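Only one protein chain is missing; all other protein chains are in place.
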Amino acid sequence: MGKNPEPRGVRVAIGPQHPALKEPESFSVLLAGEKILESGVRLGYNHRGIEKACEERTYVQDLYLIERICGICSHSHSTAFISAVEEIAGLEIPRRAKYLRMLIGELERVHSHLLWLGVAGHEVGFDTLLMYTWRDREVVMDLLAALTGNRVNYGVNTMGGVRRDVSEDQKKQVLTAVDILEERTKYYIGVATQETTLIQRLSGVGKLNHEDAIHLGAVGPTARASSVKRDVRKDDPYLAYDEIPFNVVTSDHNDIYGRAVVRCLELMESYNMIRFIIANMPEGPIAVKAPRKVPAGEAISRYEAPRGEDVHYVRANGSEKPERVKVRAPTLANVQVVSHMLKDGYLADLPIVVAAIDPCFSCTDRMIAVAGDMAAINMGGTAFPGCADAGSKARATWEQVRQHGIEFYRRRGVDFARLNETFTAGGR
Amino acid sequence: MKRPGRMFHEVMRSMFRKAATVRYPFVKVQMPARFRGRLKFDASKCIGCKLCMKDCPSGAITIQKVGDKRFEAVFDFARCMYCAQCVDTCPKKALEATGEFELAQLDRGKLIVTFKNDCPVAAAAAAPAGTATATATAPEPKSDAHE
Partner (left out) sequence: MHWSSILWALFQILIFPGLLFLVALALAAEFVDRKLYARLQNRLGPPWFQPLADLIKLLAKQEVVPDLADKFMFVVTPMFALTAAVTASFYIPIWSHQALCSFPGDVIVVLYLLTIPTITFFLGGWYSRSVYSMIGAARSIMQLFAYEIPLFLAILAPALLAGTWSLSGMSLFYAHRPLLSLLNLLGLAIALVALLGKLERVPFDAPEAETEIVAGSFTEYSGRLLALFRLAIDVEMVVGASLLAAVFLPFGMDFGPVAGFGLYLAKILAVISMLSLMRTLFARLRLDQMINFCWQIAAPLAFVQLMADLVAKGTIARGVMIP
């Protein structure tokens, strides 16, 4: 025989164009009847060249471009980016600005999670849930429009603070809206945890156990539903999250039901946080004067977007424009979990398994070219093992790139191997 | 505790409630006061510093000098992303974001609007669309080359 025989089955392409996907992405599954034997994900249908475009615009202009990376977590990306820039520029933004950024951030989480609940309902054919959650989501969308001037791209951040203040009237408006939303969310928690047909579709589907969640690097609610207590707001507080009391919601269901529960309970946490923010809003200016040119330097900023940890890297060179901007959207961390979760599942569960990570594919697509001369990407002066002698046509394997990355950082004093151990041990 | 048909009460109640749907084109929607819609330009306040042009993320604004201390603005609303950064940037408050949001047009030329002495004139009406586009985009590479 020799070679392994090709597994018998029907190959079905879900995407790049498919009603289950709100954005183009390609999932290819090998089916035996309704059962999934193999699955593969292919990214890259949405590459927009945003990182490169950022290098050709000033910081102020980049802010609005970065905001358009994602239509749902627009504030997350813009805050992550501007935090990195402010760190390089050595700007300390006023406390009131921090609170305002958190307020918009939490409101954004509310609208994103409500959106997810509706999408999850739609993917399992429960359109009634979609209609009701999205109807109630209008409350927070209208609120965001009233506070910032737009329903989606809030444009509230600026270098050195925020652009829009919150008046006393608006504070009351926020509190009223939060009361309405809290009552509605309680109802949806009831629906999600009691409706038989919904539980049948969510429970035990898309299993991801605790160890796999850590090893595959899941982030956000996807990880927290596998009882990985990982939340940037707690682990590495940015803005003023260290001043706000809140719980990191986790669940040990390890399935989509758990992810739904985590998101619903996070909504309740967010309502309390919003109330705290409104009650403890410090007085003072909302922005400090910021220079147009940012001194040379680099910074990484982490932000807990509704979908998980969002990482932005900015390198400045002293001019008005950044030299390099790198965005790691949470979906990129979660998308490799999807293939794992699809294994031995049913075709019928594919849409909801994909939707359960709350994917945002257009945020995710970046380009990495690993081809041609290895010297071109040989940043640290060491050649790739096994590549040095292969001439200019050599390509690095993923394992080589990974080892290279670990080596590169070890020489700079960061030991990822040890860091991984501590996460595995202390993560729970 | 599982209950099939958990949403029964809610669903039945909806039958007797007003639909949440807004009959949009027939019922006009009021935007909130802070809404960042179509921009308005007050030519009498403009000092020609061109900071708005510099900050505009999508290159939608062109400020032209038409006489001694007299300026006019050409806005390309097809390019504008309605961030209203120009409104914040303007030191003389010559720009203002309005609540107008119904901007869809079949003719791109109608989205290029020249503001002269406070009264907006659609470029397509004032001049052929092609020339208006040319004046709107031509100064860009020049200003880049200067820097």
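The chains carry the letters A and B, assigned in the order they are written, with residues numbered from 1 in each.
The criterion applied here is as follows: a contact is a pair of C-beta atoms (placed from the backbone, for glycine too) under 8 Å apart; a residue touches a chain by one contact, two chains touch by 3 or more.
Every value quoted in this text rests on a predicted model; they were computed, and no experiment measured them.
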Report task. May I ask which residue of A:137, A:184 or A:201 touches the chain that does not appear here? Result -> A:201
Query raised in the report: Hey, which of A:41, A:72, A:91 or A:124 is the one touching the hidden chain?
Result: A:124
Query - Per the touch definition above, residue among A:132, A:238, A:271 or A:361 touching the missing chain - result: A:132
**Report entry** Missing-chain contacts mapped onto chain B
**Finding:** 4-5, 7-8, 11-12, 14-15, 17, 19-21, 23
Requested in this report: For chain A, enumerate the residues touching the unshown chain of the complex.
Outcome: 10-13, 18-20, 31, 34, 121-129, 131-132, 135, 195, 197-198, 200-201, 346-351
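The rule is short, and it goes like this: only the chains that are shown with their structure count from here on.
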Requested in this report: Just give me the whole-number Å value for how far the CA centre of chain A lies from that of chain B.
Outcome: 30
Report summary line: chain B residues touching chain A in their complex are 1-7, 10-11, 20, 31-36, 54-57, 81-85, 88, 97
Report summary line: The chain A residues in contact with chain B across the complex are 57-58, 60-65, 68, 128-129, 132, 135, 138, 142, 145-150, 153, 155, 158, 163-164, 187, 190-191, 194-197, 199
